[in-house]
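Here's the structure, in structure tokens; my notes come after.
As you look at this complex, bear in mind that one protein chain is not there, while each of the others sits in place.
After this line comes subunit A, so read on.
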Amino acid sequence: MKKILVLGSGALKIGEAGEFDYSGSQAIKALREEKIKVILINPNIATFQTSKTLADEVYFLPVNDYFAEKVIARERPDGICLSFGGQTALNCGLELHRKGILKKYNVKVLGTPVESITLTEDREKFAKHLRNIGIPIPPSGVAVNIKKAKAVGRKIGFPLMVRAGFALGGQKSGVAVNEKELKEIVKGALAISPQVLIEKYLHHYKEIEYEVVRDSFGNTVTVCNMENLDPLGIHTGDSIVVAPSQTLNNEEYHKLREASIKIVESLKIVGECNVQFALSGSDYFVIEVNARLSRSSALASKATGYPLAFVAAKLGLGKSLLSVENKITKVTQSFFEPALDYVVVKIPRWDLSKFTGAHEQIGSAMKSVGEVMAIGRSFEEALQKAVRMQSGLLESVTDNSFSNEQQVKKFLHIPTPRRLFAVARSIKGGVSAEDIHKITGIDLWFLYRIENIVKTEKKFQKNKILNKETILELKQIGFSDKKIGSLSGKTEIQIRQLRKSMEIVPSVFAIDTLAGEVPAKTNYLYLTYHGAHNDVSPIGKGGIIVLGSGPYHIGSSVEFDWSCVYAAIALKRRKKYSIIINCNPETVSTDYDISDRLYFENLSFETIADISEFENPFGLIVSVGGQRPNNLAKQLALENFHILGTKASDIDRAEDRNKFSALLDKLNILQPKWTSFTSMKQVLKFTKAEGFPVLVRPSYVLSGSAMRVCYDKKQLFNFVNKAAVLSPEFPVTISKYVENAKELEFDGVAQNGVLMIYGISEHIENAGVHSGDATIVYPTQRVYASTEFQLRKIAKKIVAELKVTGPLNIQFLVKDNRPFVIEINLRASRTFPLLSKAMDANFPEVAVDSFFNKAKKLHFQYPKGVVVKSPQFSFSRLLGADPILRVEMSSTGEVACFGRDYDEALLKSILSTNKFYFKNKNVLLSLGGNLNKAKFLDTANTLISLGYKIFATNTTAEFFKNNKIKCKTVRKAFEAKPNALNIIEGKKVAFVVNLSVENKNGDFIKSRRDTDGFRIRRATVDNQIPLFTDLHLARAFIKALSKYGIDDLEIKSYKEYLH
């Protein structure tokens, strides 16, 4: 093997996120260590794996069989890795195999044989396979009438899950506990479907997972087992997961382990495999097998310190587990099962409130967008840490915002992201653990531990005695200083000082994979109050702490991890010891070989302060991990921790709206008119003077979005009164919303107030679409040189005034060639990896250099091509959410592709986030508003000339006919069939353009839900058809289509696009 192709997973989306950057990066490193040339296909520009220094060649192209074949034909690799890029890579690989492309080019699949993967992907065949090797699977059967259903039911035994065949979304399904109920449900189901599926209902079964590794010699180990706190029925990605299992005895643990190994052996897996079980008493069933690296394997990897992806890649090359060194201990090898001497708790991070209309209930379909992992020496310690890590807003499981007992009851009964808190609150309210167990199915063991937290808090609340014994007990149970303070009427700092005076400080423990059995050379650390010693000694002044980004969520994703990783690498180059703090198991920054020391810990003041006081480093970098660490700058500086780069007081001048506004005025820089108000009277004064529309930003939001565009008084009143708190303590900010303006991003790094490097990129959509959701092009395409000149001038002024040292990002709004500053961030931005890669200049590295006054002004060349970034949305995963672009961000990831020109780059980029079929020449247009219609006229003509058949909803069709554009009128969604929905559901059209006048208007959610537009948009994403809701993007896309067919798109590696 000399050259190997690795397939990535593309953009981050719900169900396929940062974990595949980790697994792909480890795989590439493992292969390169063997002197193998590595080719990577992955359009995700924000990932570490697509960096220039990792793979030999990177192709920023869609991960599908068409483009993969082109790359294979060009690169002629000897082998291909399918298991490091999630389901996307696996599907692509299977397609390449099925079409005979791998055979044609003589490309060998490394690791698990394709036949085995195919088998695991075919539900029916795989069930048969498992039955053949004696592994139990949930018994099931099919019936077409009640008599047959009864017979099937009797054979399986009650309770039974009954589903109507071919029905979407669980329609007419139900649980039957006796024959009478079975009869009723089957009757209902048969009314809408010719057949019913009857399956054993695994009510409140435990869900257990094993991560198995096997080499080609047949040696097999299970690296980790994990237990879901939530019972079966809640997707493991949406479950609280604990490692190792807590409630299994030896017999159960090894029974399931043996079954996992049996399955893996039967499939001749080479590499990694994940097996999921349902367990109740001594009864168990296999419910899922993933013959590839998965989210769970990333978690298992971080939970145990066993680098699963790295090892799997080595095994794929035919190596034995015995010949792969244990990278953590460096004295043992990879054939062993880690012994943990700690408890790991993973909690998912949801952002459901960011999606208008999305259902809150969680279940068998994953909805979370990220996760955190906490390590402790007790379950309570780990759980409470995880709760704090999750949002940064809660201090304890006992924190919650339930307004009444009825609400508590509701959230206890219905599984939602708030269930854990409803459990704690119910215990506090006197509901017994046994009753909660009956309702939720959560094992009593976990409930008793939560009860312990609640009881300890209650006990403390009663006497509030702050002696050494009590404080230590509270700390061991995972309470933060802030929480102890709020329970006893003290501040966080008061408690901190008190506890330090009592010498209550956390111990630093290492994760060594062998529970202390061998002296391991490990840098993987956590804090615990269950210790009396430290495993390591402080690094001291040679060390620098880099704060990570915490869990991925909407607005903070892999791009910030990328900056952290490069900051750590740059520190190494500067001969400093990097100390990363992060709590996100899906990241590369938490990999074993990125930093000199890794604290898998929370990004809170308390934890960072504890680590800083222990390590006594030269300083902290708060500006590469996104907003979460950036927010901590003020408090850390106040407590005299040395922050590298821009002073905390200057960061505050940029963050505080009033101060920043005054600064812009002082520097004669334009900004949209704004004010902050605490009464409706003040607001009316503003709107009278400035007019509508306005952008409204409350400082405290009750529910839903934090920002809203209001077009009239009624909308404004509605939003402020219903969704926000308006009081002197929580003022609401209102600013003039500038329509039809262009938005530009200015990213750079400065040193002592002087710009060292910068780049300007342009939004394709008009201002009003959140920059995280915008399609962005670099270099700018429609911007005057004079505008760029002005931007540079303004940036220089601000940078000098704030004496910036380190990264910065300024967002500009340009109207009539006049730039307005709308926001400044004195930290690395989302666009850092995009610009760094496009400009071939590493911004985080320059930032680190600037901290040491070593940065040099960089003269860069424009790339040969153009790069376009597209957002990835996960609406199809979120039932009920309205897939429309708004001022608030809702995308979960991004891709970026290079091209000869703007059109080519845009096309590739859109192909990377959508399934687009060039051969399908039908399109559905639904254009709301006269202006939209008029502005689309030329584009519609382009479509006709490209041979497209236009379907248009009634007013759009009427307009087209008046303008002599041929189209077919379709009825509205609520009208008789065939209507717009039928065309979408029948997958008749290649893409859908749906422009609505109330686009930027987040109001009237309820009424909008039922509008034609909502139903069209929803059906489009549900059927995985490309959807355009922005006029400018739709026009740009169609223009690009007119210039390039799929065969015209050039296949070039990243390096070829650089000068």
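Everything that follows uses one rule, which is that contacts are C-beta pairs under 8 Å (C-beta built on N, C-alpha and C of every residue); 3 or more make two chains touch, one makes a residue touch a chain; residues count from 1.
By definition in this document, contacts and distances are computed from a predicted model.
Asker: Choose one: "Molybdenum ABC transporter ATP-binding protein", "Ferredoxin", "Cu+-exporting ATPase" or "Carbamoyl phosphate synthase small chain". The correct choice is the protein name in UniProt for the chain not shown.
Answerer: Cross-referencing UniProt, the chain left out corresponds to "Carbamoyl phosphate synthase small chain".
Asker: Thinking of the whole complex, not just what is shown, which of A:124, A:251, A:729 or A:816 touches the missing chain?
Answerer: Of the listed residues, the one touching the omitted chain is A:251.
Asker: If the hidden chain were put back, which of A:55, A:161, A:308 or A:343 would touch it?
Answerer: Checking the options A:55, A:161, A:308 or A:343, the one contacting the hidden chain is A:343.
Asker: Hey, which of A:100, A:281 or A:430 is the one touching the hidden chain?
Answerer: Once the missing chain is taken into account, the touching residue is A:281.
Asker: Give the residue, chosen from A:133, A:192, A:322 or A:934, that touches the chain omitted from the document.
Answerer: A:322
Asker: So one chain is hidden, and I want to know which residue out of A:157, A:194 or A:516 touches that hidden chain in the complete assembly.
Answerer: Missing-chain contact among the listed residues: A:516.
Asker: So that we can see where the missing chain sits, which residues of subunit A does it touch?
Answerer: 216-219, 221, 244-251, 253-254, 257-258, 261, 281, 318, 320-323, 331-333, 335-343, 377-379, 443-445, 448-449, 451-452, 469, 473, 476, 507, 509, 514-519, 530-533, 535
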